[in-house]
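Report on the structure given below.
Missing here: one protein chain of the complex. Every other protein chain is in place.
The block that comes next holds chain A.
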Amino acid sequence: MSNQNRLQVAPTVTQLAVIKLRLQGAVRGHALLKKKADALTLRHRAVLKAIVERKTTLGEIMREAHFSWTRARHAGGESVKHAVLDGVERAKVRVRASEENVAGVKIPKFFLRDTGAEQRRMELAGLGRGGARVREARGAFEKAMTLLSELASLQTAFVTLDEAIRTTNRRVNALENYVTPRLQNTVKYILGELDELEREEFFRLKKVQAKKKRDVEQAEREVAEIVADDEALRIASEELRAYDDVVRGEGGRGAGGNLIETEQDEDLLF
């Protein structure tokens, strides 16, 4: 019945112990993985909520940033834009990734980092006119950057967790639906085979016992026969002797008589 869905093993007690150990391991692993999947899902949900929340605020913050930039442009004229576009040198704002551990899954987290790189040419933007407005716009975009780095962290976490949850669930399912039943079937198979062997052994022993009993009886019968024969022989010889006595007429004196006291002997007439 479970011929396909079990391991190919010899049905021995040692193998049974090994398989039982493996089954135990599979069950424990399943429980652990399930826990891990739960932890990941919990985190995943939290991240999802946070993403939705941030994305909504992002709209507002970006609108604000754009608005302040427009004001800066209005105040400073086209020259501000060119000053900015030409002023690109080394990045002042970078992100640094650090790892966070959730149930054994490493989730990268981004931190906004000011490298302190001087941006001398960028500083010149709005020097002629609208300096304050440009500063405002810079502040607004920096604020947006902060939010965006958070969002980037969340999004990476989302993607990483998504992947991790999928693999974990795959493992949980594999253990639940494939490995564990297979091992259980193997245990069942081995137990069945062992039972079968035991029954065979029992039957064999019975047979042996019966044979032994038969042998003993046979021997006893033979002994009895011999004893009976002996008895018969004895009786026969006794009878023979009695007959002898009777024949010799020496009633009770035993066979042969006395050869020396001849006068008591009857004359033998031929």
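What we mean here is this: contacts are C-beta pairs under 8 Å (C-beta built on N, C-alpha and C of every residue); 3 or more make two chains touch, one makes a residue touch a chain; residues count from 1.
One rule holds for everything that comes next: contacts and distances are computed from a predicted model.
Matching "Histidine-containing phosphotransfer protein", "Ras-related protein RABG3f", "V-type proton ATPase subunit F" or "Malignant T-cell-amplified sequence 1 homolog isoform X1" against the UniProt entry of the left-out chain gives the name "V-type proton ATPase subunit F". Per the touch definition above, the residue from A:Val52, A:Ala210 or A:Val246 contacting the chain not shown is A:Val52. When the omitted chain is restored, the residue from A:Leu42, A:Ala132 or A:Val159 that touches it is A:Val159. The chain not shown here touches chain A at positions 44, 48, 51-52, 55-56, 58-59, 62-63, 65-66, 69-70, 73, 81, 84-85, 87-97, 108, 110-111, 113-115, 117, 119, 122, 125, 134, 137-138, 140-142, 144-145, 148-149, 151-152, 155-156, 158-160, 162-163.
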